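Working notes, structure below.
A single protein chain has been removed from this complex, and every other one stays in its place.
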Amino acid sequence: MTDAADLADRVQDGDLRLYELEEHADHETAATARRLLVERETGADLSAVGQYAFDAADADANIENAIGGAQLPMGVVGPVEVDGGAAAGEYYLPLATTEGALLASVNRGLSAIRSAGGAQARVTKNGMTRAPVFRVQGIVEAKAVVEWVEENVDRLREAAESTTNHGELLDVEPYVVGDSVYLRFAYDTKDAMGMNMATIATGEACELVEDETPADLVALSGNLCSDKKPAAINAVQGRGRSVTADVELDRELVEERLGTTPEAIEEANTRKNLVGSAKAGSLGFNAHAANVVAAAFLATGQDAAQVVEGSNAITTIEERGDSLYASVSIASLEVGTVGGGTKLPTQAEALDVLGVRGGGDPAGSNADELAEIIAVGALAGELSLLAALASRHLSSAHEDLGR
Amino acid sequence: MTDAADLADRVQDGDLRLYELEEHADHETAATARRLLVERETGADLSAVGQYAFDAADADANIENAIGGAQLPMGVVGPVEVDGGAAAGEYYLPLATTEGALLASVNRGLSAIRSAGGAQARVTKNGMTRAPVFRVQGIVEAKAVVEWVEENVDRLREAAESTTNHGELLDVEPYVVGDSVYLRFAYDTKDAMGMNMATIATGEACELVEDETPADLVALSGNLCSDKKPAAINAVQGRGRSVTADVELDRELVEERLGTTPEAIEEANTRKNLVGSAKAGSLGFNAHAANVVAAAFLATGQDAAQVVEGSNAITTIEERGDSLYASVSIASLEVGTVGGGTKLPTQAEALDVLGVRGGGDPAGSNADELAEIIAVGALAGELSLLAALASRHLSSAHEDLGR
Amino acid sequence: MTDAADLADRVQDGDLRLYELEEHADHETAATARRLLVERETGADLSAVGQYAFDAADADANIENAIGGAQLPMGVVGPVEVDGGAAAGEYYLPLATTEGALLASVNRGLSAIRSAGGAQARVTKNGMTRAPVFRVQGIVEAKAVVEWVEENVDRLREAAESTTNHGELLDVEPYVVGDSVYLRFAYDTKDAMGMNMATIATGEACELVEDETPADLVALSGNLCSDKKPAAINAVQGRGRSVTADVELDRELVEERLGTTPEAIEEANTRKNLVGSAKAGSLGFNAHAANVVAAAFLATGQDAAQVVEGSNAITTIEERGDSLYASVSIASLEVGTVGGGTKLPTQAEALDVLGVRGGGDPAGSNADELAEIIAVGALAGELSLLAALASRHLSSAHEDLGR
Partner (left out) sequence: MTDAADLADRVQDGDLRLYELEEHADHETAATARRLLVERETGADLSAVGQYAFDAADADANIENAIGGAQLPMGVVGPVEVDGGAAAGEYYLPLATTEGALLASVNRGLSAIRSAGGAQARVTKNGMTRAPVFRVQGIVEAKAVVEWVEENVDRLREAAESTTNHGELLDVEPYVVGDSVYLRFAYDTKDAMGMNMATIATGEACELVEDETPADLVALSGNLCSDKKPAAINAVQGRGRSVTADVELDRELVEERLGTTPEAIEEANTRKNLVGSAKAGSLGFNAHAANVVAAAFLATGQDAAQVVEGSNAITTIEERGDSLYASVSIASLEVGTVGGGTKLPTQAEALDVLGVRGGGDPAGSNADELAEIIAVGALAGELSLLAALASRHLSSAHEDLGR
C-alpha cells in the first residue's frame, strides 16, 4: 500500500499523470493509488469500489484509469423452454439491474410462457455494420465512386476479410448526399458482437476505395452504421441480430396466470405500443423491451450503450379466439459471446448459465442463441407489463361496476 | 451453507419456488441457494457472482431472485472544471464500462477542455413525464375530455401532488388520436429520477379524470411518456433534464492537444454527425454520447435502460477563426441522486466522488449538477472521437502529399 | 398579338428579361409573350396552357413569369353529413386529381358513412407556427435568452400582434441546441392558413429579441416550424389544425356496403397502417390520407407543398362487436379560406360548394369547417381502401375454400 500512496503523491505533485500509473506499478496497485488520490481530492470513501472480484490486469482491455469495480445486483429468471433456430431447451436467464420489480415482472411472464410450453424464437437477419463517409468533389464524382464500388465488391471483400479470421463481408450499400458518399459495410461477425472487427475490416476496404477512386475518407464512421444512436436505419434494416420471439397462450392461461383477458391485453398493446408510439414519433413500439435488453447486457458482458439499438423493438398482440398470440421483434440486437466484456468473471459465469460462453459450433450459433433468449426475456417482460396494465384496468372496471 | 443447500433441494423438489426463498432464509442465504440451484441445473460455476460487496438485504429494493452481483470495471476521468448552473468547480467523473479505450478517449477530451479553462453547462429544461392513455367513445367525447383537463389543471395538480412530498406537477399536455386520449404529465421530481414518483402521482390524477369525465384508463403509460424507447417526443420536447455542455478551444490547443484543426473537426462533425445522421433517419446527431451516458449511469446507479433516451443528443462544432466551438445538447437525460440504484455501495461512492449523493440544496440541484457533469463528459467524448477521426484523415492526407 | 411577339423578340435579343414583361405590357400579353418565347426556344406547343379561365392580372399575387394555366380534372364526392365543431350538415366535397379511381374510392367510403348517419369531426388544436433560429455565444447566453423570452412573452405578443389585424400569438416555445436558440411561435391565424401572417409577426418579435438580448437572428425560419418538411415536431405537437374525424358503422353495413367484416378491416389496419408503418419508420400511420388531402387542397386553393404535413395522419380501426369504429387524426392540416390560392376562380367556386369561402363567423370557423370536412374525406378514403384490401383478401380466402 505504501507504493500506492507514493504513486498518489506523485500524481498530486504533478510528477505523474493519472493514466501513467500502470507503467510504474501492477494494475492492483495502480487502481489503489487512483482511489487514494480521488479520495484525497474529493473526500469520498472508495472502499466498496475497491472490493472488486476480478483481476485488475485482466480488465486492462476493458478500462483505463481503473479505480476498481461497479457492482450491480444480479438475479435470475426462468427456467423457460425456448424453441429457437440456435436455442433449444430450458434456460435460466441472468439479469443485472437496479430497478426493483423488473425480475419479478419478467419472471411472471416467463412462467406464463413456460405453462404454454415455451416460446419460439428466430434470428431473421444478421449483420454488423460500419459506414465510413467519404468526401468527393460533387455528385458527378459521387456517382462514379458508387459505380466503382458496385463493380468491385469482390475486391472490397478481399481487402476487408484480409484483416479477420472469422468475419465475412455480406454487403456494401452506398448512399449519396451531395458531395458525401457513405458506404454501409455489413459483416457476419459470428460469435463476436463485431464492432471492432467491422471497423478494422472496413478501414482496410477504405484504403482500397481511396487508392482506386477520387474519394477521400473523412470518417471511418459516417453515422449510417449507426452505432449507439437511435436511428431508423437500424430499426428498418437491422444491425447485429434481428430477432423475434413469440408465443401463443390459451385463453384460460391468460385469465388464470395473467389475471386478464386476451382482448384487454390486445387493447393495451394497440393503444399504448402501437398508436401511442406512433403519436410519439417513436422507433420503439414496445412497453419496456429495453429493460430486459439492458439487464441481460449487463449480466452477460455486452456493451451497455448498445441498449440504444436494442430498444428498436415492436411488440404485437393478437387475440385469436381461444388464445392470445404475442411477439417481440427486436430489429438491432448487438450481442456477442466472445470479446468485449464477456471474459470478465461474473459475465463469463452468466454466459455459462446460458451455455453460450465463447465461440459456438457452428460459429455464430452462440450469439444467435443469446439473441434468441434475450428476445424471449423481452417477450416475457412485455406480456407481464401489458397484463399488469390490462388487469389493473379490469379491476378498476370491476370496482366501477360495484359502485 | 447447509441451509442454502437445503433450500436449493426444496426448489428442485418443487417444494418451493425460486422467488420464495427470502421468505425462508436471510437474503444472503437465499442468494446462495439460488446460485447452488442454478449451478446444479446448468453446470455453471457462480463463484465470482457470489463475491459481491454489498449487503443482499440492502439490494432487496433493486432486484428479485438475487443470485449475487455483476461486476464491471470502474475508472475515473478528469479532473475538469465545470461552470454550470448547479455544477461549479473541478470534478473527477467515475465511469463503469467494459469497452476498452473509452475512458482514455474521454480523458483526452477532458484534458483539452481543462486546458481551455473548463466547460460551461446548463440544464435548460426539466420534467419527468408519464402519459396515460384513456379510451373514449369517439372524437366528440375526446374533445370534451381534453377541455375538461384544460379547465381542471389545478385539480389534477392537487390530486397528483397529494401523493408526493417533493414532486410538482409542471404541465399536462393532451394528445388525441381517434378514441384514445393521451395526457402527458410532466413533473419536477427534484433530485429523484422520478419515474416512480411521476407514475404514482399520475395514477392519482387518472382517478380524478375517470371520476369526472367519461374517459376510461387503459394504461397508466400510453408510450407518449416515452420511457426507454427511442422517441421523437423526447428528442424534441425533452424528458428528465435537457442539458447542454460547451467549450471554446483555441486553435493552437486543437492543433497541439487534439492533433488536428478546427476545420477538420467541423467537417467530420458535419458529414458524420449532421448529414450522416440525417440520412440515417436518426434522433441522435452525435458520435457516441451514449457511451459516456451509459458508463456514467452504471457508475452512479442510474437506470441503464434509460441510456436509450440519453442518446438523443446533438453535437455541434463551429470553427470560429482562432478557435473551435463545440457543444453537446442532450435532450432527455434522466438522472437522480436519490432512490433507485444510488444507494448501493459502489454507486453511492461514485456519487460522493462527484459530491452529489442524496438530496441537493436547493432540492433538485444535485441531479442538475450530475446532469451537467455527464454532459461535459459526453462533450469530451465527442471532441476526442471527432479529433481522432479528423487527425487520422489528416495524417493520411499528409502521406498523400508525401507520395 | 403583335405586341406579345415583339416582347418575345426583345427577350430573345437580350433586351428584356423574362420577368420584366409585366412592366411593358398587360398581364395577358406578357403571358402570351412568354409562351411564344418558350415555344420558339423549345419547340413545344403551349396552346392548352394558354386557354386558362382566370384573369392573369388577378393571379399576379400567386405567380411570377406566368405563361398561363395548369388544368387538372375536378370532380365531386358526397354528399355526406358532418357533425363537427364548425361543420354541420351535408357537404359535397370537390376534389382535383389526376389519379383515376381516387374519387370513386372516397365516394364509396362516404356512401357508407352516409348510411351510418354521417361522421363526427373536431379540430382539437390550432396553431400556425414559425420558428426563427438565433445565434448566441454559447449555452450560458442561450440560457439567458430563453429566460428573457419566458419572462417577456407579453412584450413578444405585443410586437408580433402589432403586425396583424387578426392573428393572435398563442405560445412561444424555446429550444436550445448548443449556441443556437430556436423560438417556436404559434399563432391563431383564424381563417387564413397563416404562414405569411406568422412570418411577418415573428419577424417583428425577432427584432425585439435582438434588441433586448445578445441573440442574433440567423434565419427567420429555423426548421422547427416545420413548413413543408416531414417532421416529427408537427406530427407530435401539431401545426395548423389538428383534426380528427370518426364514424361508427354497423356490422351489417360493413358487410353489405364494404363487402367485408369489421375484423378483416381491423386486421388490415393493424398489420398495414400500424405495424407496417412502425417498421417503415414512418410518421404516417394511414393508408392514403395524403391522396384526399392533396385533391382537396388542389380544388380549394391550398398550398400543395403542405400536403407533406397533411400526411401526418393516424388511422385507427376498432371492431366493437356489432359495429366498426374508424377514425383518422391528421396532426398538421394547414388550411385557409382566405388568401393564397383561395381567390382564384375555380378554387373560390370549390370553397363555395363547401360554403366556406372567405372569413368565417366567428373568425376561424370557416377554416375549422374546411379542416373537418377534409378529415371526413380522408376517413372515407381510408375506410374504402382498407375495405378493398380486406375484401380482396376475403374473396381469395373464399376461393381457397373452393379449391
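A, B and C label the chains in the order they appear, each numbered from 1.
Keep in mind that, in the parts below, contacts are C-beta pairs under 8 Å (C-beta built on N, C-alpha and C of every residue); 3 or more make two chains touch, one makes a residue touch a chain.
Just so you know, these numbers come straight off a predicted model, no measurement behind them.
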Listed residues C:Gly68, C:Gly194 or C:Gly240, member touching the removed chain: C:Gly68
Which of C:Thr124, C:Thr213, C:Ser226 or C:Ser384 contacts the chain that the document leaves out: C:Ser226
Interface with the unshown chain - residue positions in chain B: 232, 235-236, 270, 274-275, 277-281, 283, 285, 314, 316
Chain A residues that touch the omitted chain in the full complex: 83, 85, 120-122, 124, 138-140, 142-143, 146, 174-180, 232-233, 235-237, 242, 244-246, 248, 281, 314, 316, 318, 325, 327-329
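We adopt the following convention: only the chains that are shown with their structure count from here on.
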CA centroid of chain A to CA centroid of chain B, Å: 16
Sites on chain A at which at least two other chains make contact: 232, 235-236, 275, 277-281, 283, 285
